[in-house]
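A single protein chain has been omitted; all remaining protein chains appear in their positions.
Order of writing sets the labels: A, B and C. Residues in every chain begin at 1.
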């Protein structure tokens, strides 16, 4: 048996970090070598997360300096806020690590787009070699890179939902609406009044309408696929559940198509991609059906005159929308089978 | 003090019926004279709903024959399934009762539209005198009628959200999308696997995409307001909460408008209507804020070029979307103040 | 019509304060004269709580100095943390106000008991005139006092559940166990990781086992009723719901009794108390049935040999467990009917 790859998770006490740890500890090709957390240095992971007692008792590193981490691990997952990520990633690369970054810092090909929605970029020289880690679109580039910008949760849901239409030139410009609904873990593991139980339970609301930073990420990929600018009207909502995103995606077609036509288009587009599942006619995705799984479940409906399509797209925001996709990218970067460590069946009820 | 109006609730053991009873028992202008239920004849209401022990101990009628009910009550609320409703309402009218019908049977001005989406209508002669009971559009007609077709929950949310735009001719034909999310009480008080706790909790899904019977109701009213046919692409979703509907409504404008323009349009349209509340700029509706209240809370966003509007519309599906609106109609029919019995503040957290 | 009593709510932006405002704004005998909040001075109440837009638009006071408040209001509800409360209440009393205090500061007759569980008391001279505001036990004293120590939520549930047994001398010493389960609003309206949605949803846990400060409050009242020290083993738990407490109370009886005997004992004890409801045999309380209502719902079960009793006791922690009970006390202090402003039926589903 070959040696296992030693990996580190930077920011392992957030929800995406926790999910990474949960997946990586059972991944047959790697070993958790270091975990860091700003809040809990020196404390055992399982003291903060008793769910993993006896499974991950490794303490959070006392000294999270990149040199220390890089001495222990050859692959680093950065699950820290944007800006923090780009502050440390160049150092990890210099030290010879490969990096999967779960922040927004390396998702944009056009640095000015990043800077318009976020802040000045402090490592713009790395952008040309960065790969947007949506394997269903960029699998080969991911295999060859040392730095993956792991996609946002909403963009994963929306781009996978519309990619076949974009590539086929069927998306009418200015017609795309992405009405998305996310569980509360999308807001992170934080002490915030707005996501306290009583402020979320038994309620439903939109937020950041027309202002959410995931918009340009969707537009970047869909425009690239379409070969022409695609605008997305994106509305995120908060659902009183822990995990999951459902995107209800609307677009006018540039030419009429039947539901059958589009199903065939999608089937071909996603052939060979193990994590995209197309629902049979009459069946619709539920976020429960992808909970804890790395799947993106899709269904299609076309209106009577074949002019407007509705795509339903469901992912688990922490799995395919974050940590699972990061592991998928890791597998590709390491030459492992793409599904390695991601075979667990979704968790229900 | 004048005598209280005696009222009956037919189908008082469903959620809409329960909400009617909850509201009417505290309504200063009426008295609960009869309650019926197919399942619990003869049993005290508070035995089925211990929440109302000591408040409503009246038993469900042993004999729910219209003659018996009409002998006891002068106004009848029918909270029974469509088809059942139109089977009994003509008799109540003949017996001199006024009727607020919460089913779909008397919501359509065009009987063929009803028959296309539902089944043959058995009392089509009543349709001309029926009023669609959305007081914000038809207040004066409601005052004068003896038969109100109380609107559906989703249509209430969507029509109130778009009415000012429709009337102003600003809705671009074929552009309207109503992405709506409802709590589980919308499915009624039923033993169904699909709405059992474990099948709803911590999940989110769309259902009846492009097939929901509330679509023609929305189109009827918006087209009437616009003076031209308006199509609505309507997608309902199930939220893991008990009550509430949020509609995220998208439309292209026939002419560019600023958010301020539209806010002013809405303000004028709803002036004098006590149950529609327009959120200030920067604030968005939450279904929690209307829970148990008869309000429809609205907010507007317009995209950069003033071409697409997003309206957020929140109601409680059992209150403004059913029983509360029925009481509002009752108030108008009786000459009571429109808000009578509906003053309770929304219930949170 | 007589003038309405002017009231102030100090700490009106917490959940108990919010519930007070929700109840008082519809109370026919009073008028909200002043609201305060450390966090939101000067901002309209309805800006923080849009649910009450158009209902309570009064701004939080810019200057919450007692002299300012007392100039505006003759009754003050203090819904602030313990210690803070006793820092301001003497001043309100000096200024001629009556006070209903929702903190723990004036619940104990024995100052040393308070100081053992909390901290040094800064207004011990007021304790002799203070009344423990559980009207079912101390109605007459409440009528005559100017300072009510409004009971804690758990103690309300447990004391009402066991009072008839305690008074009848049926509680075996050292046998009382109060296994209580509360919704998350009991933790207050706070930004705390432990009560964020994802940390509460779909989970269940005990907390502060054998350490909760509500224990001595239960013991004080039950011992007073029994005329002998009663110990309570109290275990609080957190339920993934917003409101409600269910207490499952166990005790050995000093002499065997049938369920019928005990039902009769309870019936007599609570005769004339409008907010305690005894379930009929075969029926059990649900926190849903008291949601938003000021009720305490009780049921009894006795084991085969008549030696151990199980009492189920349900309240809404924010209503009968806090704000509703405060209004009930206010009614007694003002000479209003005890149920005034508290007639709304519980809110379900």
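As a convention for this text, a contact is a pair of C-beta atoms (placed from the backbone, for glycine too) under 8 Å apart; a residue touches a chain by one contact, two chains touch by 3 or more.
Worth saying up front: this structure is predicted, and the values here are computed from it rather than measured.
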With respect to the chain omitted from the figure, which of C:199, C:219 or C:338 is a touching residue?
C:199
Which candidate, C:261, C:303 or C:343, sits in contact with the chain we can't see?
C:303
Among listed residues C:52, C:163, C:246 or C:345, the absent chain is touched only by C:246
Footprint left on chain A by the chain that the document does not show:
15, 18, 22, 25-26, 47, 49-56, 185, 189, 201-202, 242-243, 274, 277, 279-280, 283, 285-286, 288-293, 297, 343-349
What residues on chain B make contact with the chain left out of this view?
15, 183-185, 189-193, 195-202, 240-242
Give me the chain C residues in contact with the hidden chain, please.
174, 177, 179, 181, 183, 198-199, 201-207, 209-210, 233, 235, 237, 239-244, 246, 248, 250, 284-288, 291, 301, 303, 307-308, 310, 312, 314, 349
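Please note the rule applied: only the chains that are shown with their structure count from here on.
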Chain whose Cα centroid lies at the greatest distance from that of chain C
A
Copies chain A, chain B: same or different interface, half of numbers shared as the threshold?
same
Report, in whole Å, the distance between the mean C-alpha point of chain A and the mean C-alpha point of chain C.
46
Taking each chain's centre as its mean C-alpha position, how far apart are chain B and chain C in Å?
36
Per the C-alpha means, the centres of chain A and chain B lie apart by a whole-Å value of 39
Do you know which chain C residues sit against two or more other chains?
15, 185, 189, 201-202, 242
